[in-house]
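All protein chains but one are shown in place.
The letters A and B name the chains in turn, as written, and every chain counts its residues from 1.
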Amino acid sequence: MKLAAFVSDYRLNVDTLDRLNPEKLCIILVQNGVYHATTKEKGSPSSLLQKTADFYVLIDDLQTRGLGNADVADNVKVISYSDIVDLIFNEYDKTAWL
Amino acid sequence: MGKLTIGCFASLVGSMSLDFAVKLAGTAMEKGHKVDLWVSGNGTMLSIKGQRAFKDYSFLEGPLKELMAKGLNVTACEACAEARGYHKENTMEGFKRHSMDWYLASTFDADRVLHIGGE
Partner (left out) sequence: MATTKLGFIVQRPGYKSENPKLAITHAIASQSVEVYLNEGDVVTADIAFIGDGVLNCKKDQKAMDLYKLTSTETHIKMSLLLDLNVLVCKEDLDRFGLTENDIVIDAEEFGAEVTVKVVPFTDITKMMEEVNHLLFF
């Protein structure tokens, strides 16, 4: 399974993502999920970014929150809505909104 | 080009999940994909006509009408809408209402399904 998982919250109340082990995984950070890409707590980045996955963050939701490319962790790629469409159609076969 | 079915169960005002869904639908359509949008639960609030465009609240009637004119197929769960007092006469023109099996039928030939849960 090639799974594109959308994370829309900063505090996740489900652990599903930790239990899935797809052949290929990307995590698309949207809405308040963008804080995973930008926020350090006590100096540490979000543990979500430690997962084996490709990480993306939606530019619209970054900028909405006063954030931008310069705030984003090195292993997260900033993308647009158009990029999301291409990702889910061309590189992944299933999606999950968590 | 493919078909994307989006289900969104979140309300019109609040989480901005419907804003995301509508914007994603529009972008997919611009890229030549066919898009079905299903709203259920609190998401049926999207179907109500006469939304006022206050800048403090999500306003999607305008963008939605533009997308419907371009071919967006959008349907609300009839039972979910009725349970909330959203009746047919208050429904936006072109916004369909069906039972839940419509959503499943839409997934039948969808290349991708993005299901966005509600509150």
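Operating definition for what follows: a residue touches a chain if its C-beta (ideal position, glycine included) is under 8 Å from a C-beta of that chain, and two chains touch if they have at least 3 such contacts.
These numbers come from a predicted model, not from an experiment.
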Considering the complete complex, identify which of A:Leu48, A:Leu62 or A:Ala96 is in touch with the unshown chain. A:Ala96
For chain B, residues in touch with the removed chain: 7, 9, 40-42, 80, 99-105, 107-110, 112-113, 115, 117-119
May I ask you to list the residues on chain A that touch the chain which is not drawn? 1, 3, 13-16, 19-21, 94-98
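Note that in this section only the chains that are shown with their structure count from here on.
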Complex contacts: residues of chain B adjacent to chain A: 2, 4, 15-17, 20, 23-24, 27-28, 30-31, 33, 111-117
Per the touch rule, the chain A residues reaching chain B in their complex are 6, 8, 30-31, 60, 81-82, 84-86, 88-89, 93-95, 97
